[in-house]
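Just below is one structure, and these are the notes that go with it.
Missing here: one protein chain of the complex. Every other protein chain is in place.
Entry: chain A
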Amino acid sequence: MKSRFKFGIADILIYLVLIIFSLAILLPMWHIFVISTSSPEVYLRDTYHLVPKSFSLDEYKRAFSSLGGIINSLFVSIKVTGLGTALSMLLTSMGAYVLSKKGLPGRNFLFKILVFTMFFSGGLVPFYVLVKNLHLDDTIFALTIPLAISTYNLIIMKNYFASLPESLEEAAKIDGYNDVQILFKIIIPVSKPVFAAVSLFYGVAYWNDYFMATLFISSNNMYPLQVVLRQMIIQNLVMAQVGVATVASNPEQFKMACIIIGIIPVLIIYPFVQNSFSKGIMMGAVKG
């Protein structure tokens, strides 16, 4: 009992490094928060302060009241992330499962085709034309279907499935399950960690995606959150450049508020999935 609380010099050093490291991450975030909630006068007098001297939600009000609204784009982002992750998980797990079966004819060939797409692509213009001609543009499907399978994630899942003991399936087969039943009733339930991890990969990718939306979305009410936040910041800049910005605004404080709005949803969800996240990354790594 006594020895457990005894700190060696090494421990102190370790804690010191860790504290400094986390401060380096936390302080800028805290600064952003403080600035975003300061009143403009206080901010102008002292642009760098860490102890809040005033409290005002003006910049948040401005962000939320903008026409074309943040709320709407938040729902678009949630829809894209939800639909995209579900679609991705369905397709990726089915693909990975099939490819993990040694008996699949042409398995190596199919796998090589898949890996090929990691290194080569048809280019941006053909990609754009393809999505356009499938009439997916300006719909939520343009943001989900083209990104539905990430080869990298598929390989992680494939490796995990390959590491499951074959006897598990044999037993199921003897009990009369067919291949689809085996996947959904046996394999998926025992693969929860890798599912959680890969879903998180996909979820974060969909949530943060910016490029696809700028490429394929042309109506304001279909923009996901990331695009709207960026647009709010950048438009101010353009207008000042051409000399039409007339409103006495605080672009710096507004930016800080936008950043906080952008990270809060992720901060809320992350603690719940964090556990499986770190577990999951190790999953596929064990067996090549």
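To be clear about the criterion, a residue touches a chain if its C-beta (ideal position, glycine included) is under 8 Å from a C-beta of that chain, and two chains touch if they have at least 3 such contacts; residues count from 1.
In this section, contacts and distances are computed from a predicted model.
Missing from the rendering is one chain, named in UniProt as "ABC-type sugar transport system, periplasmic component" (options: "Response regulator", "ABC transporter ATP-binding protein", "ABC-type sugar transport system, periplasmic component" or "NADH-quinone oxidoreductase subunit N"). Across A:56, A:139 or A:214, the residue that sits in touch with the chain not pictured is A:214.
Contact with the undisplayed chain is limited, among A:31, A:49, A:62 or A:173, to A:62. From the set A:29, A:50 or A:129, the residue in touch with the chain omitted from the display is A:129, counting the whole complex. With the whole complex as reference, residues 40-41, 43-45, 47, 62, 65-68, 105-106, 109-110, 124-125, 128-129, 132-133, 214-215, 217-221, 227, 230-232, 234-252, 255 of chain A touch the missing chain.
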